[in-house]
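One chain of protein is taken out of this complex; the other chains stay put.
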Amino acid sequence: MIELHLLILAMVVSFGFVFSYLAMKEHDLLKALALSSVQSTFFALGFYILAAPDIVLAYLAIAVGAYTALVILAISKTERFEVGE
Amino acid sequence: MIGEAVFLAGMVMIFIGAVYDVIASIGMLRFDDFYLRAHAATVGTIGGAVLPIFGAGLVALVSPWLGALRYFLTGIALTTGVLILLTAPTGSHSLVSAVYFGRIGRPPRLVVDHLAEDLPVRKDVEELVREHEDLPGEEGEARFVFRRVRR
Partner (left out) sequence: MNVQSVFYTSLYFVAVLYTFAFVLYGIRAIKGPTTADIIMAVDCLSFDMAAFMVILGIYFRSILLASGAIILALWAYMLDVYYTKYVLYGEVEV
């Protein structure tokens, strides 16, 4: 019988890698923020399967909550699209 | 005897929730409009998250191998279920409202639109101006930023 939680861990970490690459290549900053939130949600499940509940509690509050709120606040004060070189 | 019946009911709820979840994800992948995807998302949140959480609470309440741990697990499960039951419809409603009033993406393919005819148009959305019209965007994405006119 395959160790299922290791398979789930591999899937979650590879999805997090793909989403971090997409967020890095994006020119629309709001879309990049949404992609980054998907990546942090996947990594939270990764930390969960690695049996680190304290890191899960801290990482969720920072990476899903406070990071997205602060970046949306910063985008609303400045511009949304990344232009020029 | 009553414990086994409750355990069986909880396991059936978990299985039905998992099947709901797969159905909602397939619908989320294959529908081609945002409003249809919102319909699939309601199936995925209420049927796929709230139902197995309540089932897991029932399973944890009557399983004897957990010891004194089961009351804590039941409390966590019921709290999470009630919170998702409150926050998921409000989140979906606000998101669809943002897409409809902000005119993001393609317009909805409707036969008749009573919301545009009957309701008065929202004042704060009516006086929005467009900026950055010449910037490149993805296909279907709004190519401008709405900002409220300051008076």
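Per-chain residue numbering starts at 1, and chain names A and B are given in the order in which the chains are listed.
What we mean here is this: a contact is a pair of C-beta atoms (placed from the backbone, for glycine too) under 8 Å apart; a residue touches a chain by one contact, two chains touch by 3 or more.
Everything quoted here is computed from the prediction, not taken from an experiment.
The set of subunit A residues touching the chain not shown comprises 1, 4-5, 7-8, 11-12, 15, 18-19, 22, 28, 30-31, 34-35, 37-38, 41-42, 44-45, 48-49, 51, 53-54, 56-57, 60-61, 64-65, 68-69, 72-73, 75-76. In the full complex, subunit B contacts the hidden chain through residues 4, 7, 11, 14-15, 17-19, 21-22, 24-26, 28-29, 34, 37-38, 41, 44-45, 48-50, 52-53, 56-57, 59-60, 63-66, 69, 72-73, 76-77, 79-80, 83-84, 87-88, 90-92, 94-95, 97-99, 101-102, 104-105, 124-125, 128, 138-142, 145-148.
Please note the rule applied: only the chains that are shown with their structure count from here on.
Averaged C-alpha coordinates put the centre of subunit A at 19 Å from the centre of subunit B.
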